[in-house]
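Missing here: one protein chain of the complex. Every other protein chain is in place.
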Amino acid sequence: MKLLYFAWLRTRIGCGEEEIDVPAEVATVADLLRWLEGRGDGYAAALARPDLVRVAVNQEFASAETPVTAGDEVALFPPVTGG
Amino acid sequence: MKLLYFAWLRTRIGCGEEEIDVPAEVATVADLLRWLEGRGDGYAAALARPDLVRVAVNQEFASAETPVTAGDEVALFPPVTGG
Amino acid sequence: MASRVQEEDFDVGAEIGALTRGRTEIGGVAVFIGVVRDFIEDGTEKAPAEIRGMTLEHYPGMTEKMLSRIEEEANSRWPLLGSLIVHRVGRLDPGDNIVLVVCAAAHREDALQACSFLIDWLKTKAPFWKSEQTAQGEKWVKAKESDDALAARWEEG
Partner (left out) sequence: MASRVQEEDFDVGAEIGALTRGRTEIGGVAVFIGVVRDFIEDGTEKAPAEIRGMTLEHYPGMTEKMLSRIEEEANSRWPLLGSLIVHRVGRLDPGDNIVLVVCAAAHREDALQACSFLIDWLKTKAPFWKSEQTAQGEKWVKAKESDDALAARWEEG
């Protein structure tokens, strides 16, 4: 699975992009966020405020229930602030 | 009194500006319009549709009751269509 | 705050630049440009008539006064950091600019609302009159009730 991190999620996790082999039991966005939190302090800090984390699966906004699979591009980022 | 006519009021009356000595009994905009209508065919044609005639006295929008006096600048024109 | 009536065209980029350059407290600029369309949209016509040109007449003196007053009103309603109205008069061709309204503010919503207000009020309160040239001859443009309705949105009370 290709994971992308933006803005302060990127700076807290310490990288902008990584390829990860995610365990088979990770079936949804919610599963993925829970599993990522256990990967280390940077991840835990980045994901500590779930209300401030937005997710896109294959470049489409996703919810906690959105399914994820090995070939997906999943992006994590804070609420957008452009314009 | 200085009278100004704009748009189709100007073309129907046949001039854009004139100085007229108005009789003393012309005290309001309504009086003036009534008196002007009697001045000739062009005026009668121009003033035939009172709902389409707007008046400004000394460059301020006026109503039928607005007083007019000899030294005033009075403009007659249709509803505005700029912008 | 400035308003002008002129025969010459205006340069939209230059006007916006002159209003905003070096003004780093500005966060948003809203602009409206009115342009001469090449067809009449008179509700009573079967098919739109082709417009070959237009002449804009105005009431010198009163026009400038009304534009200033409308602009003051916008500045009293919204916290603007800059505003500009430029309105052309005289003979214009299809595609030519007619009017430019620019509003700058710290927040975009103030700029956008003030811009919308200015063009609505200008259309109903500033003494300009258009006559359009078509194959059938020259014709004074009728005032639109829809313009009164748009302007009435901003009346208080």
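General observations
First chain written, first letter: the chains are A, B and C, and each begins at residue 1.
One rule holds for everything that comes next: a contact is a pair of C-beta atoms (placed from the backbone, for glycine too) under 8 Å apart; a residue touches a chain by one contact, two chains touch by 3 or more.
In this text, all values refer to a predicted model and were calculated from it rather than measured experimentally.
Counted over the whole complex, the shown chains touched by the missing one are A, C. Taking the complete complex into account, C:V31 is the one of C:A2, C:V31 or C:A49 that touches the chain left out. Only one residue from C:S83, C:S116 or C:S131 touches the chain missing from this view: C:S116.
Listed here are the subunit A residues that touch the chain not shown: 4, 6-8, 10, 56, 59, 61, 75, 77-83. Counting the whole complex, the residues of subunit C in touch with the unshown chain are 11-14, 16-17, 20-39, 41, 94-95, 106, 108-109, 111-112, 115-116, 119, 150.
One rule holds for everything that comes next: only the chains that are shown with their structure count from here on.
Computed from the mean C-alpha positions, the centre of subunit B lies at a distance of 26 Å from the centre of subunit C. Distance between chain centres (mean CA atoms), subunit A to subunit C: 49 Å.
For subunit C, no residue reaches two or more other chains under the stated contact definition. Among all residues of subunit A, none touch two or more other chains.
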